[in-house]
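What follows is subunit A.
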Amino acid sequence: MLKIRNLHAQVDGKDILKGITLDVKAGEVHAVMGPNGSGKSTLACVLTGREGYVVTKGSVEFEGQDLLAMAPEERAREGVFLSFQYPVEIPGMSTAYFLKAAVNAVRKHHGLDALDAMDFLKLAKEKAKLVHMDESFLNRSVNEGFSGGEKKRNEIFQMTMLEPKLAILDETDSGLDVDALRTVSEGVNAMRSPERAMIVITHYQRLLDHIKADMTHVLSDGRIVKSGGPELALEVEAKGYGWIAGDSQAGHSELAKVAKAVEGPAS
Partner candidate 1 sequence: MASQSTAERYKAAFEAQRGELAGNGLPWLASMRDDGIARFGDLGFPGKKNEDWKYTNVSSIAGTEFALPDVAVAAARRAVIAAAVAALPVAKREQREQSEPSEKAAKAEPVLVFVDGRFAADLCVDAAIDGVRVESLAALLGQGDGAVEKAFGQCLDVGSHGFAALNAAFAADGAVVIISKGTTAERTVHVMHYVTAGAASISPMAPTVSHARNIVVAEAGSRARVVEHYGGDLAATGLTNVVTELIIADDAHLSHAVVQSAPAGASHIHRVEARLARGSNLQSHVVTLGAELSRTEVRVVLDGEGAECTLDGLYALADDQHADHHTVIDHAAPHTNSRELYKGVIDDDARGVFTGRIIVRPDSQHISADQANRNLLLADGAVAEARPQLEIYADDVKCSHGCTVGRLNEESMFYMRQRGVGETEARRLLTVAFAGEVLEELGDEELAQALRKQLGRKLQKNPAEQQAEDAS
Partner candidate 2 sequence: MSKSTEASDFVDQQEEYKYGFFSDIESDVAPPGLNEDIVRLISSKKEEPEWMLEWRLEAFRAWEQMNARDGEPRWAQVKFPPIDYQAISYYAAPKDKKTLESLDEVDPELLATFDKLGISLNEQKRLSGVAVDAVFDSVSVATTFKGALADVGVIFCSFSEALREHPDLVRKYLGTVVPVRDNFYATLNSAVFSDGSFCYIPAGVRCPMELSTYFRINAANTGQFERTLIVAEEGAHVSYLEGCTAPMRDENQLHAAVVELVAMPGANIKYSTVQNWYPGDKDGKGGIYNFVTKRGKCMDNAKISWTQVETGSAITWKYPSVVLQGDNSVGEFYSVAVTNNMQQADTGTKMVHLGKNTKSTIISKGISAGKAQQSYRGLVQISPKAENARNYSQCDSLLLGDKCGAHTFPYIDVRNASAQVEHEASTSKIGEDQLFYCRQRGLSEEDAVSMIVNGFCKEVFKELPMEFAVEAQALLGISLEGAVG
């Protein structure tokens, strides 16, 4: 479904991603872990087309199409969904109105009829239950005045409404208490299907207790320095990132070797 090849990207002229190669197939859940500043969120932004993130090298193919050539909304309509680390507040725009416009834009793209207000509301209320959200939030402005947990639940709710092919969850666990974490995870797990892939970006392993990943990748200094199964996440949790990334210069040279091994001949 998603083929990332030797992806390099800059922000404000500074290299952040330094050669990422990753394959994600339908039905798979990939966890991307890494310390702060390793490039995790940048990867999410580059995949969704956020302005200010300049790809300098490499390619991304999504369902056989050049993802990087598409505008952000085209990527969204094709089925790439990003659950934002910091969901944006839009004063004055009700969540229902916003989401109805989004759902219908995606439906139109796929040649489906627009949902009318009644059908939309029915569907929205049904899906809201999945993430234990009170219906009243539909009438509130998008994310305005929402608590951190409500914002994240709203992201997952929107995901269930838009039914993407590829969901990227950027630090969805940050700022959540145990209960909210469970609710959000349940919502995510309900979305798992053989047709849908997910990339779960997280700093900590605790989200992965709830959402079982098929593959784990550790990102450091813009490169994937280690890939493995679900057990890798536990190992990282137990030993810390220093174990892989290292804090010292010596660690870095070690890292370089690992990076080379992971990247293979592509770099």
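The definition used in the following text is that contacts are C-beta pairs under 8 Å (C-beta built on N, C-alpha and C of every residue); 3 or more make two chains touch, one makes a residue touch a chain; residues count from 1.
The candidate set was assembled so that all candidates are chains of the complex that A comes from, given by their letters.
Note that the coordinates shown come from a computational prediction; the quantities given were computed from them, not determined experimentally.
Contact annotation for this complex: of the listed candidates 1 or 2, subunit A touches only 2.
Subunit A meets candidate 2 in the complex at residues 48-51, 53-55, 68-69, 71-73, 75-77, 81-82, 84, 87-88, 90-93, 97-99, 101-102, 105-106, 109, 141, 158, 162.
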